[in-house]
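Shown here: the complex without one of its protein chains, the others still in place.
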Amino acid sequence: MFQMPSKQKSDEFIDDMFRFLFPVVSGVEQGHYAAELALLRLKGKMQELFLPIRDQFDIGCSRATESFFDALPEVHIKLMKDAQAIFDGDPAAKHIEEVILAYPGFYAIYVYRLAHQLYNCEVPIVPRLFSEYAHSKTGIDIHPGANIGEYFCIDHGTGIVVGETTDIGDHVKLYQGVTLGALSVSKDMATKKRHPTIEDNVIIYSGTTVLGGETVIGANSIIGGNVWLTESVHKDATVYNQSTVSVRKKKTAI
Amino acid sequence: MFQMPSKQKSDEFIDDMFRFLFPVVSGVEQGHYAAELALLRLKGKMQELFLPIRDQFDIGCSRATESFFDALPEVHIKLMKDAQAIFDGDPAAKHIEEVILAYPGFYAIYVYRLAHQLYNCEVPIVPRLFSEYAHSKTGIDIHPGANIGEYFCIDHGTGIVVGETTDIGDHVKLYQGVTLGALSVSKDMATKKRHPTIEDNVIIYSGTTVLGGETVIGANSIIGGNVWLTESVHKDATVYNQSTVSVRKKKTAI
Amino acid sequence: MFQMPSKQKSDEFIDDMFRFLFPVVSGVEQGHYAAELALLRLKGKMQELFLPIRDQFDIGCSRATESFFDALPEVHIKLMKDAQAIFDGDPAAKHIEEVILAYPGFYAIYVYRLAHQLYNCEVPIVPRLFSEYAHSKTGIDIHPGANIGEYFCIDHGTGIVVGETTDIGDHVKLYQGVTLGALSVSKDMATKKRHPTIEDNVIIYSGTTVLGGETVIGANSIIGGNVWLTESVHKDATVYNQSTVSVRKKKTAI
Amino acid sequence: MFQMPSKQKSDEFIDDMFRFLFPVVSGVEQGHYAAELALLRLKGKMQELFLPIRDQFDIGCSRATESFFDALPEVHIKLMKDAQAIFDGDPAAKHIEEVILAYPGFYAIYVYRLAHQLYNCEVPIVPRLFSEYAHSKTGIDIHPGANIGEYFCIDHGTGIVVGETTDIGDHVKLYQGVTLGALSVSKDMATKKRHPTIEDNVIIYSGTTVLGGETVIGANSIIGGNVWLTESVHKDATVYNQSTVSVRKKKTAI
Amino acid sequence: MFQMPSKQKSDEFIDDMFRFLFPVVSGVEQGHYAAELALLRLKGKMQELFLPIRDQFDIGCSRATESFFDALPEVHIKLMKDAQAIFDGDPAAKHIEEVILAYPGFYAIYVYRLAHQLYNCEVPIVPRLFSEYAHSKTGIDIHPGANIGEYFCIDHGTGIVVGETTDIGDHVKLYQGVTLGALSVSKDMATKKRHPTIEDNVIIYSGTTVLGGETVIGANSIIGGNVWLTESVHKDATVYNQSTVSVRKKKTAI
Partner (left out) sequence: MFQMPSKQKSDEFIDDMFRFLFPVVSGVEQGHYAAELALLRLKGKMQELFLPIRDQFDIGCSRATESFFDALPEVHIKLMKDAQAIFDGDPAAKHIEEVILAYPGFYAIYVYRLAHQLYNCEVPIVPRLFSEYAHSKTGIDIHPGANIGEYFCIDHGTGIVVGETTDIGDHVKLYQGVTLGALSVSKDMATKKRHPTIEDNVIIYSGTTVLGGETVIGANSIIGGNVWLTESVHKDATVYNQSTVSVRKKKTAI
């Protein structure tokens, strides 16, 4: 019989891993052997999660698990850089722990980095379960296949979509409602690059849409809000929507 | 004393029904009498849900329950068609079960089709509880009163709003941030058609707003992103936002 | 060791407080001493929530708790006015209890009013935990520091962002995807007014962005959808986006 | 496949029924429709409990359920008489509610009366699940088949065993460690009376054993502690163990 | 309306207090502020427990709570002595922590010492809820009113009954099935001493019954198993049951 991994187990794994990686902000006090016990459990839970699909692993279920846990320290370092980037960009944040504890943008990046790690090991289905959990909790939808550099920053974030073959450099910042999407969605495009490339130090303001696998936003560019882009932009560019706003004395409802 | 149905019971009913309708993707193994037991429980839970409002049923509480469960097989068939439409439109999906398990667009349609069934039996309040549960989990807000045809497809979906008197044909696809709304919200409009009509085979891209009860999007039309429409569009139309984007060498922050 | 309050305790406090303030819509039947017990528990839970950060209170942990509970009756009155405003503006709502039970806009305002109360007592971190819980459940992100008048109305709401130093008058209505944000996000702006002022009786339609601490939307104005505003608008104004929509016979996909 | 009813469901049914029958001592406040809801649920739970064994009912699963709930008011009256008997016999009890809430003897009788009701309807297996739940919580093992009169009183109770074909009159009191058992346990005795008859107003003190289907303890008798009885005793008898106790100045350990 | 305290809250309080007093054996790791938080919660839970009966307190509900928590350190010291006594008397025990973690005799004493503390403050009903919880888990039934000295030791314990006005000295050891009970149970005896006095260093073996308020077991006595005692025994006595056991070649079943 065809089997799927359990959504519930997947969600729990993500929650447990968060507490393991960030004990200070989770009210978890690390005693004598608590970390060791947590690690033992996380590995057991990943085995359970993979059990129904273990025949679909290219590199084998155990090696995928091993490889995932080997990469954890590196993932943790990247996440601390992301948290730093968000902290630096928000006047309201007083401690970096606040960012880790409470910012949905950080949470979405956290889940993406786990999911991307599994995606790289060609683990089937589970990376998508991960990303949909983050989507459900934050409204931020980052495909596990996207390549995202360091110091990635998301502000507010609701409505963000980042497609599977998107490439994002370092020090990029996205606001709520930004879409990095595809122009075409036919099945024969599945293995091609369909989503844009965002180079280092780019800021994209809220409500903006960038589409297409050949679209490149050059480094250091600033893309204003509500912009609709399907062509590349050179580096150091400033792009904004020249919408004409009409203001008049109110007479009728629009 | 005035009574309201329990939000918690409502949410649980939706979760339980999902496991009942889609056991393969729910890690539920169907044994000897599991389906029978599940059905028994679902009916019991619906009775509990309706208990505090049973005096407000036009057709009686029992007949509404009966009628809902009679319609389930048909609802299931429609949902499989919706899953197929989403699967066909997403290059990244490898099995239709992935769509059912993990896609928020499918989940929102699932809840809408249950809620619409109750709405048709004039069950008070509960259909809205259903749709708000989907809204909370997916950011997709489909009013139970909307009429939606077969092979309905939602991609990403966060921020979608579909109003109460919307009519949607077959093979329609909506992207994130699409609003199908009303121009006027005065209370005396409550029984009139206030939301648009979308005919068969229409695609509406992200961030677009279509308003008004007399607005009709003709069959086979494509509506681009970020479009604001308050008037009808003939069939086979392509509509897009002619926004002028200004690109210049960066000097100042916007 | 640096300590953070528990996100889980924070979420539970908000849920419990909802049941306490709105027993009718929560399926809670108030008997002999139920309300008294609930209050006892809520105070205990707030003490637990504050425990790890009690050294960071300006006015002391106990006085903050006391002051919060003293203000509850007033908060309750304000929330009933908000519910009334939402009820009056939605043709589909049949009872005000429906609004309280099921409308995400009301839920977001409920959490905001609690969080704002704590913010006024300079309680650290917790107000942000509150607002992120509402954000996660509704997609509506209202900073606890915002000042919002009476009869505040949110419709649908997904994607709304209201910044820390925003001022909103009475009888204001916001639709989904509205951003009331800042032009600049440098850390040295943390104590300055960075977000706009919205005067009484203003309506802002979906997808509109208003930015800047000096931007004032005059009383009684109507701001259309998809508008991008960084300058003030006089009172009684009607503002709309003059986007040119192109409609043609379909030949190619966009 | 052979199926057994769920032990967990059985235990839960007993707990829920207790709260339904004795709301005052259960911290349950009965509001507008709480009792009705509780009854609806109890019936649903009984249906679930019977589902795996429904083919083994002589009178049909639905009629057994119906008959059980029809008898509930009568069972309740009997239980109040039992509680009264325990209250009257314990100098330490200050309210009859204490007896219902906290006395294991009452709890065992409560479960016995439910189980006996099912036993009378020839419900298979479930009556034994009921009695073993009481046994596990109280150490008192009353077979559902026993016939027990009114005003039955158990004091302390741990270690009491009452066999399947025991007959007990009214106003009988048993202390801890009393066994009313069988002399023979061969399978061909299964349909015969194997356990004793205890007539009205008998008291049996702790540790006493009475065995055999033909053994009758006459009305108004008092049976002392640690007695081993396999023959009948006339009415108004006083029976005690004439054990010789030796007391001497301690020199060696026994 | 007449109210009773919640059995469930009572049980939880006992469990939570155990973890608080014996963190090492409970898998609880005490971090920065864990003990403080636990204490805060325990006090809150006791307040909730007392709420429905607060009008029945002689010394007032708050003073009873205060007095209970003031006595905790002393209770803890006594319990460590009890654990030591059990450890010393059991060849199988390897660490004193094993006794605290796993021995039902210790658990019953633990609950008794809490209940006795409440009994001394004349808290109504709750002490009996406490003792019945221990009874249910261990089969050991110690009335909260009993006075028990230091280094109290229970071995195995199932079936032990210790009545309300029992007095027990230091270094006493009881085996399973021992009853320290009353001869008379008429209501007008409620305020008199009805149960025996056991002086220091007494051992009572399994199955023995000692009855009556004037019965005194003198210091250093050893009472054998299955003894039935209703009269006093001088100090340094050895008492045993002179039962004649008949052994013969088996012919018939008894």
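By written order: A, B, C, D and E. Residues from 1 in each chain.
Note that contacts are C-beta pairs under 8 Å (C-beta built on N, C-alpha and C of every residue); 3 or more make two chains touch, one makes a residue touch a chain.
Just so you know, these numbers come straight off a predicted model, no measurement behind them.
Asks: Tell me which of E:P5, E:P52, E:P104 or E:G163 is the one touching the absent chain.
Replies: E:P104
Asks: Sort through D:V111, D:V161 or D:V245 and give me the one touching the missing partner chain.
Replies: Final answer for the missing-chain contact: D:V161.
Asks: In the complete complex, which positions of chain D touch the hidden chain?
Replies: 1-9, 52, 124-125, 128-129, 132, 135-136, 139, 141, 143, 145, 158-159, 161, 164, 177, 179, 181-182, 185-190, 194, 205, 207, 209, 220-222, 224, 226-229, 233-234, 236-243, 253-254
Asks: Please identify, in ascending order, the residues of chain E that touch the omitted chain?
Replies: Given the touch definition above, chain E has residues 24-27, 88-92, 94-95, 97-98, 101-104, 137-139, 155-156, 158-159, 176-177, 183-184, 206-207, 224-226, 241, 243-254 touching the missing chain.
Asks: Could you please point out the chain A residues that touch the chain left off the display?
Replies: Considering the whole complex, chain A reaches the absent chain at 1, 3, 31-33, 36-37, 40-41, 44, 47-48, 51-52.
Here is the rule we go by: only the chains that are shown with their structure count from here on.
Asks: So chain B and chain D: same face meeting same face, with over half the numbers shared, or different?
Replies: same
Asks: Which chain is most remote from chain D in terms of Cα centres?
Replies: It is A whose centre lies farthest from that of chain D.
Asks: Farthest chain from chain E, going by mean C-alpha coordinates, please.
Replies: Result for max centroid distance from chain E is chain B.
Asks: Between chain D and chain E, what is the gap in Å from one C-alpha centre to the other?
Replies: The computed centroid separation for chain D versus chain E comes out at 26 Å.
Asks: Using mean C-alpha positions as chain centres, tell me how far chain C is from chain D in Å, no decimals.
Replies: Chain centroid spacing, chain C to chain D, equals 58 Å.
Asks: Out of chain D, which residues touch more than one other chain, so two or more?
Replies: Correct list: 31-32.
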